[in-house]
Structure formats: C-alpha cells, structure tokens
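Removed from the display is one protein chain of the complex; every other protein chain stays in position.
Chain IDs A, B and C follow the sequence of writing; residue 1 opens each chain.
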Amino acid sequence: MASASLPGAAGGLGARRWLAMLARDPLACLAALFLLLLVLAALLGPALIPESAGRMNLRLRNAPPFELANGWLYILGADTLGRSMLARLIEASRSTLMVASSAVALSFLIGGTLGVLAGYARGWGATLILRMADVLMSFPSLLLAVVVLYTFSPSIKNIVLVLAITRLPVYIRTARAEILELRERMFVSAARVMGAGPIRTALRHVVPFVLPTLLTLAAVDFAYVMLAESALSFLGIGIQPPDVTWGLMVAQGRGYLASAWWLAFFPGLFIMLTTLSLNLLASWLRVAADPQQRWRLEPGGKAGDAP
Amino acid sequence: MSGHLLEVTDLAIRFGTTGGGVQAVDGISFHLDRGETLAILGESGSGKSVSASAIMAILDCPPGRIARGSILFEGRDLLSLPESERRRLNGERIAMIFQDTLAHLNPVYSVGWQIAETLQAHKGLSAREARAEAVRLMESVGIPEPASRANDYPHQFSGGQRQRLMIAMAMALKPALLVADEPTTALDVTVQAQILDLLREARDSTAMGMLLITHDLGVVADIADRVAVMYQGRIVETGPVREVLGNPQHSYTQRLLSAVPGREPPPARPPVADLPVFEARELTKHFPITGGLFRRPTGEAVRAVDGVSLTLRRGETLGIVGESGSGKSTLARMLLRLEEPTSGAILFEGKDVSSLAGPELLSFRRRVQVVFQDPFASLDPRMRVAEIIAEPWTIHRDVLPRARWNARIAELLSLVGLRPEHAARYPHQFSGGQRQRIAIARALALEPEIVICDEAVSALDVSIQAQILALLDQLQRAMGLAYLFIAHDLPVVRQIADRVAVMQRGRIVEQGPCEEVFERPQHPYTRALLAASPVPDPDAQAERRKARRELAGV
Amino acid sequence: MGSFIARRSLQSLVALAGLIVLVFFAARLTGSPADLYLPIDASVEARQAFNEKHGFNDPLTEQFGRFLVDLARFDLGHSIRKDRPALEVVLEAIPTTLALAAVTMTLAVAGAILVGSLAARRPGGAVDRLGSTLSLAAASAPDFWVAISAILLFAVALGWLPTSGMGTFWHWIMPVGVLLIRPFGILVQVVRGSMLGALSAPYVKTARAKGIRERTVVFVHALRNGLLPVITVAGDQAAGIVNGAVIVETIFGWPGIGKLMIDSIIQRDFAVIQASILVTAAIIFAMNIVIDLAYGLLDPRVRHA
C-alpha cells in the first residue's frame, strides 16, 4: 500500500521528526528546554560565575532575593554565609546531576544486565538473582547509607553507590519481565533458526526492546534519586559539606523556613522543576515511542494506523 | 415504517485529526432489509470494519471522524441521535459480534455475568432473573452444562465456544439488526461451519437483518443473500451473491475470485526423486503438567505431538494440515530444533539433529530455514530490511563476502518481487504481503535446501496469498527447494503440496499423495475437514452443507 | 492456591534468611555501640568492660551463632539502648506505621483511580493536563520541606491544625497529607496509563456495543482490567511507607517503625535494627503475597495459570 512511500518515514529524518513531535507538546517542550539549560548551567556555570560569589561574605548573610543592590549574582539572595544563592545553586547542580545520573546509570546498567540474565537463565541462576532483588528491596536504604558512610568515607562516590544499590531491584524486575515476554517473540525464534547464539540474539534482538522501557524508568528514577538523596541529607547521612547538592541545601535551609525562606525554597524548586521536567518528558516519550499513541503528537494520522 | 431496516447513504469516514487525514471510507451507500443477510466483502484496509464501527457508534474518535453521510435505522438517522439514545439502541435493537473473541470478551468477568449484564442494562432484570436467562441463552447456543459454565471466564472456553457466547450475548434481546464483523475468521473450518449454521438459525428464527463483514468468499457464498464488495473505501460492486460471485463485473472482484485457491485444478508438479533429506521417527513431545510446592511434574502431560513419523524428500513439498491444537506448530519447532522432542528422532541426511553441535549445527542452521505465520512478528521492527536479510551472513561468515552483500540483497529483493531500494526501509513501512516476501528473502539468503513454512500464508488476504504461493512455487522450481508446508487451509495445501499429512491431536491420521487424500479421503476426520471447507459458489456450497449434515448424521 | 501461598512463603523465608545475614554483618560494620551508649568521658577500660559484658568482643561468627540460636527460639535479642526485648519495642512501633500506611494508601489509591480514570477518559483534556501535572509537581517536592512548610502554614500561621503528634482526627491530616503526595502522584500516572490501554481494548468496544452506560464501561469494564499494574505499584509504594515513613514520623512525632529504625541505626542498637528489619521485611513479603493473590482475585487468567 501507499505506506511504503510515506514522507518523513525514512530513518535519516528521524531527529527532525522527533523534534516536530516535541514541538507539538508544549509542556514537554518547556521541560526539554529547562533540562537543556540546566545541563548547560552545570557544565558552563563555573566558568561564568566569578569565584567571589561562592566565597563567604558575612556582610551579605541571608540577603533576601529579588534585590539588585548587591549585583545580579545575588538576585536569588544569599545564604547563611553570604554566598550567592545563584552561584551555590549552580555549583550544587553539578554534583546533584552527577550524583543522580551516575546512580541511575549504575543501577540501570547493573540492574538491567542482571534482569536480562534472570530473564534468560532458567533454574537457580534466575532464582538467585530474583531473591537477591527481594532482599535488596527490603533492605533499608538508611542502614545501607550508614554502613557505607561509616565503613568507607562519606564521599559523593559512596552516596552514589548507596542510591544505586537501592534502585537495583526495580531494574532487575522490569528487565526480566520484559525479557520473559520478548524471549517468545517470533523474530527471536527466527534468529535462532538462522544460527544466532544466545548472546547475539540478546544483544541484537532483545536488548534494543528492553531499552526504551528501562530508559523511561530511568527518567522517573532520576527524580526519585534526587529526592532520596535529599531525604538522606535531612537525616544527616547524605552528602557532606563542603560538597553541596540541592538536597543538602534544602535540608540545611529547612531551619530557616520561617526567617529566610529562600534558602530552602530555591533548591527545593529546582528539584521539583527538574523532576517534573523529567517526568513530563518521560510521559511524552511514552506516547512518542508507542506507535498506537503517536498520532496524538503528529500532524494528521497515518494510513497504516487505521483498523 | 416503510423502507429498509438499515440504510446507509454516502457515508464517509476520515482518520487523522488535523491537516492531511486519510479517507478510510469514501461515500458508501447500501441497505439491508429484515430477515436478510448482506455481506460486505473486502480485504484488509478496505474500510469494511470501520463502517461497521460507525453503525455501532464505537468508532475510535479521535482519530476517526464521520465526515458526511447518514445511517438510517428503522427510519431514524443514527448520526443525528444523541449519544445516550444510541447507547439505548445498542444491544437492544442493534447488536454486534466480533472477530477476536478472546480480546472482545472482558477477560476478568465470568461469561454468565457478561451475558446477564446486557439483560440488566436494557430490561432492568434482577441479577437472579438475568442470570437464569443467561444460562438459558448459553444453552440455546449449544454450550454444554450452561449452569456451571456460566461461572467460567472467557479464556476457559475454546474459540468456537467463545463465538457462541458472543452470539448468545448479541441475541439476548432479539435485536432487529446484527452486525457480524468477521465472525468466523481464525476459527477452524469445522467450527466455522457450525458457527455459520448457528447464525443462520438465529437469523431465521427472529427475522433480523444481518450485516456480515468478511473477507472470505466461501463464507459469503454460504450465508449471504446479497454482497457488497469494498475496495479502498468504496463499494465497487453490489448485488445478489449468485450474480456477483458467478459473474463478477468489476475487475477487482474478478481478481479476488481468481485468487481463491482450489478453483483451478492444481498445476502439474515436477517429479520428485526418492532422496529423503529430513526424516522424523516416532516423534513425541509432551509438556509435563507441574504442581505442588516445588513445581514437581505431576506425571500427567499434554501430548502435543504423539508419535509422528514423516519423510521429506529433496525438492518435494510436504503439506501438513490440521486444526488449531493439532500439534503441527510444535512439530515444526522440533524439526527446527527450537524445541527438544520428548522421544523419537529427527534425522537430517541421516544424522540425528539433536546430536548436532558446533560447526555441524551451524551447517544445519544454514541449510534449514523457516518462514513463520505472522509477518508482523517475525521481523525485528528495529532493523532495516537490508540488515534483516544480511543478518544470516553475519552469522555464517563464509557464505558471502561482505563486498557482495548489497548486490545480493538487491537480487533477493527482486527475486521475491520487491524493489532493491526497499532495502533501506523498516518492516513497518510495508504491507503484510510485502513483509512475508522479506521473510522469504531472508530465508533464501543462506540458499537453504529446506524451508519450513509454518502457516506462512494464513494471515494474508487471498489475493496476496495467491501471489506468495506462486512465488514459493516458482522458487522451488528454480532452486530445487524442499518445503514442509504447514497450514490449516486445505485448498492452499492442495494447490502447493506433492504429498499431504493430516494431523489431529498430535497424530498423523492420514498421509499420502495430495490427489489421493483430497479425492479419496480414508479417515473420517479428513472427510469432515474437507466437507467443512467452504467454496465461493453458493450452489456448490449449499450442496456441501447438505453433504456435511449427512456426514454428521451418519 | 494453597500450594502457591506455601511456595511464595518458602521463597520469602529464603529471602528473609539472606536479609538477616546481611543485616547482622552490615550492622556490625558500623562500629561499636559502646561509643554511643557510654558517655564520651568513659575510660578505655569502661568501654572494654561494656563490650565484654555484652559480648561484642567475641568473634563475629560466635556472635552470629548466638544470634541464630536465639532466633530459633523466636528471641530477637535485647535492646541495649532501651533495656527491653527488641521484638517488644518493634511490635510497639509497628501499628502506628501500619495504620499510617493503610490510611495513606487507601486515600492515595482511591484518589488516583478517580483522577487517573478521568484523565484517561479524555487524554489531553483539562482534567488530564491539570491532574497529571499538578500531581507530578507535588510528588517532586522533598517531603520534609513540604512537611515543615505545612506546619508553619496550617498550624502556626492559620491555626487550623495541630502541629504534630497523634490523637484526634485532625492530627492525621498533615502526616497523611504529606505522606500521600508521592504515592498519589505516581499512581495517577500509572492509573492514567493503564486506563488508556484498557479503554482502547476491544472488550470496551463490546461493552459499548452492548449499550452499557459509559460510567459502567469505565469503572466496571475497564477499571478492573486496568487495576493490575496499579496494585503492583501501589504495593511497592506501600512497602516504601512501611520501610521509610521516617521523615513524616520524625517531623510529626509519630513513634513508628521508620523512626525506630533510624534511631536504632544511629545508636547502633543492633538487636532493634535486626528485629525491625526482620519484622518490616516479613510484613512486606506478606504484602507481596497478598498482592499476588489479589492479582488472581482481579484477573481469573492469573488464577488459572
């Protein structure tokens, strides 16, 4: 039928098509823009912000926001040591994004791999992985955090480790469930008939299908990890000064909610906007990646989609 | 109330919300009277199902939208009625049955509840009364032990029984109009015949009008009074069944009729030398039933394949026919070594397949290929056609040097009737028939000696089916392939096979040269199968129906 | 069914055993309780004597052996810190958390089903946009931040609600409200997604063709099918509350298991750490089994598979 000659269907135009679909969802578009700015700020921020803004300046202690008297750097106010909130937020964005993305990446990679293995391997290997996921699931992250922080040093690296381990089971379970279904797909059988070995089949035909699901999960998890990190900071077992993250800033600023609200408000706002953006983008992605839903984001429908 | 029961005038349905939508239905008109059956015949994508949805007000909108036209039911224009009014008509005056009954029955409610719901919703019956009525309805459509089975769930019934339940639900309030959307597709032929009988009885006893949506000319010949042929959103030809099927006017109808297998006598087959390449000996596959705390086998088992022996010779086509659950697909999977047999042996050129390993196994994999039933599922949707066809070469590196891949891909695509430039596209950009061609091209990439076709043409429209069969035949002649051709459709097998084996409940009940089995069937099951298979000729079909009744009566 | 429960219980027991080994040794990696129990000025000798008396100087394997022997007698040890049987301490804290979790999850699930279903009825509509975005935004805020702000607003500034503590109906509003936000936000998304799928399923067409009222179609035909993924996620969320309502419990002064766990971890009260993790894990495992049974209840296909 005519579908074979649909415009814009060829692979080379993919990027433009995705952008067009993004443009049709204004919220997702804003979300993407915000995340882009955020990443840019985290990468380039330190180069743009003068070093002095991050230095202690007790004269400006708890300077309120939205006043230009102290210069644009202090537009969001100053913290308890008189450091520019803006500069602190940008500095914190680096470690926040670093912690969240490495924790998510780690649990994604390890959990995904284990999940794929559990889906493929039958017998006690799969059982072992699944029971391990059960154990991890009910192992309190707080104890894990204390163990890691006490036994090792309280560094960003170890916080990442703690957060990654707590999220492992989710990936293991999701990946496994997907694999169980994919394993029975016809094109997987077809590959076996061609003589493809299990590794090749997994990498070529199975993993590419699990990835989108896991990526969506990762986007949502990114938010979860940021919030978990801030909760650890609240309990005093998270990131330790002089390192700084948004979560830590909120935790430290909570004592000032009544007197200097901006100390906790702005980092909280950034956490909220980032998680919100990721979630919006993830739900947009779910629609965009699903051929049955995609028409919602496209100008006009596709012939092939008609029943 | 003069006029027709249902009169559709200039109905047009568009898909897509903004900008360039697609006209799925483009100004069709037809009518239906009480006690009459109108068949709307068309292939996939012709717009026939969409039209039915429009009558029931269950069109997915968005993206679907009725652009213009009217649907008069008992003189009232349905399209101008308010939503609530139409809901009241649905189920009470107009009822519908669907093709995929497993998906169309709610999986989480008992069938008794689902039938009773209609009664409660429209007639305000109490739960107890509605249930009693539901049981009675189930009995009337021939469900054994209806009182206890009313508590069962859809997945606990066979496909035929589910369609009976669907009919019971639809007939609950004796509607004036029944819309039947491909009611027998995907059912075995014997079951199909029973369902058609049931529909006929229901129609005749209530004098309702029946709108039958189908792609199957045999079904049309069996049950319809008049037929409207749909093609690309338009009705191209309409008239009494006998006239349209007997003397088609429109070129599309003519093409359709000529594509039906078995209308022409099968072409002469080239002679086959007696060189067995593939042999199955007493092949058995049991799936053990497990239970208990540690999932130990209970000792019982599902006997999917039960002592099957067969031989495939070089350059030969062996057809295997059987209804769903007869074990023919399990047999194919064992022959492909995707499944280990419980007992018995498979010999490939005299060697036991299950003992193959390493290079020998690889060589087996190279020489035996498969084409699966579902062209949508058997191609990895994330790979381009070129990658799909070249994948065997990345596994068997010695077959073809990389430099020649592109040229060979182009050759293969031309061979299966596609264009070389298709290589850059993805599977979803092709139609079902085209995808099956791609699957065949992939199977041929390794220049195999044996191709196992597991229901390879079952999901395709007749016209496409005919093309693929012709292609397979042509390739066999050119390359000397041997086919193991598995199908449930007897005329298709008859057209392509040299020999045929009939499977029932895991066993081969009859085996022999094609001509002999089809002309002089020995086993009663073979005879029943043949009798139930409809032909696209109303008179011949009436004859067969009579013969079948007699056969059942014996 | 009976064998299903038995098999799952057995698997859970295996996991519990693994957990307990892990917890036992992990806890002991975090240092000696003597440092925290004794005053800072305590002499080295006093510390030694304390460790000797409570058996912390014995080899870990010996301590573990003792622990196992006690465990076999259902004795989860003695809280050094509280000078009481650890199990008693834990069982005292559990009801608070369970009640909190039950109330929160009931409200979250009910609310999410309503909002999510309405959103799925008209994807892209006002309810959908507003409902999903607001619930997501609320779920993205750090909960301690929300909690303290709520206290300052509703208790101090407006005087509508008590700041904290338990007792009357009004005391429940803020803790439940804060705890509810995240599960609610997540569940709205899940309900919406799964109802989108369910509402476009063929059996919904059948129901409409039968002339069933739209409300029945949505909340009877589609909902029960759409509920499976919802209870999975709801189960995970409930487990999260049982395991980690620490922040709400800490801020609002609710003596639940989360607060007990964090306190005992910080104080290195090993027996209580072990008992609380064991008991919560048992509850979570039991809940998982109940959820699996609920699948069967909701979906006969699962029941018969």
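Convention: contacts are C-beta pairs under 8 Å (C-beta built on N, C-alpha and C of every residue); 3 or more make two chains touch, one makes a residue touch a chain.
The rule is simple: contacts and distances are computed from a predicted model.
Of "Acyl-CoA dehydrogenase", "Hydrogenase-2 operon protein HybG", "ABC transporter substrate-binding protein" or "NADH-quinone oxidoreductase subunit A", only "ABC transporter substrate-binding protein" is the UniProt protein name of the chain excluded from the display.
Within the full complex, the chain left out of the display is in contact with A, C. Checked against the full complex, the one of C:M166, C:L228, C:A282 or C:V302 touching the unshown chain is C:M166.
When you scan A:R61, A:R200 or A:R286 for touch with the missing chain, the hit is A:R61. Among C:R7, C:K82 or C:R129, only C:K82 touches the chain left out of the display. For chain C, the residues touching the absent chain in the complete assembly are 30-32, 35-44, 46-47, 49-50, 53, 79, 81-83, 89, 91-96, 98-100, 103, 148, 151-152, 155-156, 159, 161-172, 250-255, 266-268. Looking at chain A, the residues touching the absent chain are 55-56, 58, 61, 80-81, 146, 149-150, 153-154, 236-237, 240-242, 252, 254-260.
Here, only the chains that are shown with their structure count from here on.
Computed centre separation for the pair chain A/chain C is 23 angstrom, with centres defined by C-alpha atoms. Taking the mean of the C-alpha atoms as each chain's centre, chain B and chain C sit 49 Å apart. Remark: chain A and chain B have CA centroids separated by 45 Å (rounded to whole angstrom).
Across the assembly, chain B contributes residues 53, 60 that each touch 2 or more other chains. Each of residues 200 in chain C touches at least two other chains.
Chain A makes touch with chain B in their complex at residues 1, 3-4, 6, 9-11, 185-187, 189-196, 200, 204-205, 208-209, 291, 295, 299-307.
If you check the complex, the residues on chain B that touch chain C are 53, 56-58, 60, 87-92, 95-96, 98, 100, 103-110, 117-118, 121-122, 153, 155-156, 169, 291-295. If you check the complex, the residues on chain C that touch chain A are 11-12, 14-15, 18-19, 22-23, 26-27, 29-31, 123-124, 129, 132-133, 136-137, 139-145, 148-149, 152, 156, 182, 189, 193, 196, 200, 239, 243-244, 246-247, 250, 261-262, 265-266, 273, 277, 280-281, 284-285.
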